[in-house]
Structures are given as structure tokens and as C-alpha cells.
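The complex appears here without one of its protein chains, the remainder shown in place.
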Amino acid sequence: MLKYVLKRLIWMIPIVLGVAILVFIMMTFCPGRPEEIILGPSATETELAAKRLELGLDDPIVLRLGRYMSDVFIHFDLGKSWLTNVDIISSIKERLPRTLMLTVATLLISVGIGIPLGVIAAIKQNKWQDSVCMVLALVGVAIPNFWLALLLVLQFSVKLNWLPALGIGTGLAGIKFYILPAISGSTGGLASCARQTRSAMLDVIRADYITTARSKGVPERDVIMKHALKNSLIPIITVMGTMFGHFLGGAMIIETIFAIPGMGTYIIEAVNSRDYPIVQGGSIFLAITFSFCMLIVDLLYAMVDPRIKAQYASGRKKRKVKANA
Amino acid sequence: MPKTTYAKKQSGFATVMKQMSKNKAAMLGLLILSTEIILAILAPYIIPYDYSYMDMANMFAKPSASHLFGCDDMGRDIFSRVLYGARYSISIGIIAVSIGSAIGCTIGAISGFFGGQVDNIIMRLLDIIQAIPGMLLMIVISAVLGPGYFNTIIALSIGSISGMARMLRAQMLKERENEYIEAAQSINCSKFRIITSHLLPNCISPMIVSATMGVAQTITIAAGLSFIGLGVQPPIPEWGAMLSAARQFIRQAPHLVYFPGLAIAVTVLALNLLGDGLRDALDPKLKN
Partner (left out) sequence: MHQKKINTDMPFLSIKDLKVEYKSDGQIVHAVNDVNLQLERGKTLGLVGETGAGKTTIAKSILRILPDVGSNISNGEIYLEGENLLKLSETDMRKIRGNKVSMIFQDPMTALNPVLRVGDQIAEVVSLHSDNNNHAEHEKRAKEMLEIVGIPAERYYAYPHQFSGGMKQRVVIAIALACNPDLLLADEPTTALDVTIQAQVLDLIAELRNKYNTAMLLITHDMGVVAQVCDTVAVIYAGSIIEYGTKQQIFKHPSHPYTIGLFGAIPDMNEDEEWLHPIDGLPPDPTNLPQGCSFAPRCKYATDECRKETIGMYKTQDGHDCRCCRIEAVIKGED
């Protein structure tokens, strides 16, 4: 198992390097000249030329790429903001916890409501409970989360004045700032979680080992919770993992609406103000985080299903397992 | 899972439609969607007001008989704008997914069929692209290309390539295991013929389903990009852009927020209903 984790971590190195190179190359095509963006419109030609020299912008792209890569992966330095000159790593350190908080809260809502809905729909298949759950899931997928965010703000902040519409707070009181963002971000994930759970449960409920469990005299509740649900977890974990990853990126819109100074607003503000080192560094950082999430998902598979664990240990390809699961 | 492999050629479109027509939800989705598309095409001729006509007297007008959905901050008729906006929002989704699928499927087919080193290289490249969370990738591409209708389409097309390629490849690998491929090889079918007349037709149905769902997702993402100012720009009445503009008036005129969002939700819902129905019709085995 440890060998598998190590192998996966080693595999991540070329991916992360690839992401960094890709993002770097893409950013060189961004509109606008860096020295102008840094020095502003009032700068003179000489100042601009000096800045170009300082940043080494006239060097060949390979050289600049090499320099950037060594900064990132050897010195763990993502550079500084062009506009504020603040170190990017320290900004990420400050902002990441907020995004993580939002992401985790969103995930908890999605899973905490989505799985029970899916289970209910599956055990009450074709009854009204099933229809209600599935209609909810469809609506959840269809509603764009930024629209829901606006509607929630309208209702709970503007009309009822129960919850804050913008910003963040400190301490325990800070939690209420995350309620609306987390709810509006969770609907899509909640819906796909419910749908996945339902279809996985429906497959499993028909399996022979569920009949075996019933024939042993296992109470129906345990048949579902102990025997069926654990076997349905693989597709659910997949959804959760991708959701987590997506939300790290997708939280950008939610963060913008609710003015939460997290990773999303950081990158979007940077795009709008052409502060490209932030876009570059932030993307690389999020990609690394995302890759770790995917690794954790694969490890969770192994925790849930001993067959997958055995396949990891024997070093067979994991793709086969997923196809079967 | 062994998939029933009917000869798709003779079943074709008619059979699928017949299957679908039994599914009320799917038919509802199809009805909504086709109505929307027809309205979008006819929009310039049927909208009551020009979408950019400003009537300051009707600034923030509430929904009424003359302005069904009310008017926005510049007195423009929201009903006309939402209807006209369908041209942008829906076309972005359909065009981007078509381009993305065409490129993605080609890559996936090459990768899935040749296997070996070709497959390895393609897959590693896709791994890299997929290591960037979807929305972030779109934002980075939009940052490079700049905002605008066509750039948004390009960004979204690029964004959907890797998912489509991966999916077709996985389908082909699964399909390649089937014995009928061995049978085809045993009667000396050429590789190209095996791909085009055996593998692809049997892989196509899940691709159609995921493309349908993809259009829904792309419409949402496009609206999201416009919402944060990186997609289609005002004054073009794209739904996301309209929401973005409406946001600042949420206190004075909440009705500005309702209708564009509702339009997105209904469209996405219709596409999902249609996608679910197609999936059930194309592959009865997946149906629960």
C-alpha cells in the first residue's frame, strides 16, 4: 500500500511539472506588456526598458521557463504580485483556509443531504419518495449556483436580514458568513451525489449478497446501512472527489458573489487586473491541491473495497478497477 | 458490464425516438428545448422591443402587460433580452460542445485504438490538462484570449476536449474486449474498418448522452464566466451577463435577477431530462 502511495506521488511529479509548463506558456500569450502593467500608464520608455531588463523579459522563453520552474520547484517561490509586490505564497497562506472552509462546508452539505436522499430514493424505488428525491436532484443540477446565490441573498440578507450577504467574519461568528455561500455552492454536488447514490444502491440492492444478508435475519436497516451502502460508496466517493476538486475552482464564482477573500477571488481579481504571476502561481497551486485530492480519492477506494486494495498492492492498473466499479 | 450491442444501423434514429416517446420527462425536455431553439431563431422577428432599446421612462419597471418580465436599469425590456439572449447562451453551449466533442473524439479514438506509446503520450497530456480544475482552466483560457462571444466558445471547446477524449477512449477499451471485435479480426477486417464500422457505432450512444449533458454544463459555465466578467460582455444580452448586471440592483429591482436565471435553469433542466431519456433509450441496460 505504501509502495502504491509512493508510486502515485512520483507519478504526480511529471503531471505537476506539466501543469506548470502549460500554465506558464499560456500566460505568455496573455494580452498586455508586463512592464506596462507593473509600472502603470505613466511610466517612461526608459523606465519600461529598465523593468524589462530587470525581469529578463527579453530572454528566450526557454530560459524564462527554466528560471520560473526553478523558482517554483526548487525555492518554492511563486513570485510576487506585479501590482502590490506582495509575496504570492504568503497571500495563498492567508486565503486558502477560507476557500477550504467554504469547500468543506459545501461538501458536507452535499454529502450529508445527497446520500440520504439517494438511499431513500433507492429503497422506495418508483414510489412517491423516489419521485420527490429525483425531482429535487434534477432541480439541483439545473439551478446555476450563482443564480441561487443571488436568490438566497435576496431572501435571507436583503428581505429577512438574517445572514450577511458579503465578506467574512472572525471566530465563531464568522461561520454565519459561510452559510449562504456553502448552500448555494452545494446544490449541484448534492444532486449528483443523490443520483449516484440512488443508482449505485439500486444496483447493489439486487445483488445476491443482499439476499444472503436478508436470509441470515439481518434487520432491514442494517441490510441497507451495513451491507448495501458500503458497497455503493465507490461511485459516491468518485463524485465527492471530483466535486471537491471542481469546487476548489468553482468556488471562484461563489467567492466573488459573497466577496470572500479566498483563492477564487484572488485569481479572478488577478485576471481582471492582469496580475499574471498570481494567475500563474494560483493555478499551479490549485492544480497540485487537486492532484492530491484525486490521490486521496483513490486511497479511499482502497479503504472501502478490499478488492481495490489488493489490486493496488499487486500493482495492477487501477483503470480496470474503476471500470468494474 | 457487457453491453447489448444491437446493430445500431438498422435501429437508428427512429427506434431511439420511439423509445424516447414513451418517456414523458424526456419528451417534456425535448419540447422545452425545441421551443426555446425556435424562439431563439425567430427572436429578431418576434420580440416586442429591440433588445437594446432604452426607455428611461420605464427604468426598473415591474413586470406588466406591456413588459412581461419588466425593464432593467436602462429601461430595456427584459422579456426581449431574455429571448434574444437564448441565441447566445444556447448557441455557445451547442457550438462549444460540438467542437470539443469532434476534437476530443478524434483524440480519444486514436488513443483508444492504437494503444501503446501513442495512447500513453496522449493520456499523460490529458492528465496534465485534467489536473487543472475545470472552472480554473476556463478562467485561465479566458484570461489569455480575452472576453467575448467567440473567445468564450473557444475557451469552452478547449475545456471539453479532454473529458470527451477520455470518455471515448474508455468506451473503446471496454468495447474492444467484446468478442465481436475478435470475430471481426478473425475475418480479416482492416483496422480502420474495425474502428469506423464496429467500434465507433457501439461507442457513440454514451457519447451522445454525455454531449447532451455537456451542453447543459457548458451553458452554465458560460453564464458563470460572463457573470464574473470573463465571458460575453454587456450589452449583449447573454443570460450570465444579464445576471451580472442585475446583481448591483438586487435591492431596488429583484425581478432583474429572476428571469435570466430562470431561463438558464429551465434550459439546463430540459437538457438534463433529454439526456436522461436518451441514455435510457440508447442503452436500456443502464436504466434502473
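We just call them A and B in the order they show up, numbering each chain from 1.
The rule we apply is simple: contacts are C-beta pairs under 8 Å (C-beta built on N, C-alpha and C of every residue); 3 or more make two chains touch, one makes a residue touch a chain.
What you are looking at is a predicted structure, and each value in this text was computed from that prediction instead of being measured.
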Check: Which visible chains touch the chain that is not shown?
Finding: A
Notebook entry, point to check: Among A:Val218, A:Ala259 or A:Val297, which residue is in touch with the absent chain?
Noted result: A:Val218
Note to self: Could you pull out which residues of chain A are in touch with the chain that's been left out?
What the structure shows: 125-126, 206-209, 211-220, 227, 230-231, 304-307, 310
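Everything below uses one rule, namely that only the chains that are shown with their structure count from here on.
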Note to self: With centres defined as the mean C-alpha position, give me the chain A-chain B separation in Å.
What the structure shows: 21
Checklist line | chain B-facing residues of chain A, complex | finding: 14-16, 18-19, 22-23, 26-27, 29-31, 125, 138-139, 141-144, 146-147, 150-151, 153-154, 158, 198-199, 202-203, 245-246, 248-250, 252-253, 256-257, 267-268, 271-272, 276, 279, 283, 286-287, 290-291, 319, 323
Next item on the list: Spell out the part of chain B that touches chain A in their complex, as residue ranges.
Entry: 124-125, 127-129, 131-137, 139-144, 146, 170, 173-174, 216, 220, 223-224, 227-230, 240, 243, 246-247, 250-251, 254, 257, 260-261, 264-266, 268-269, 272-273, 288
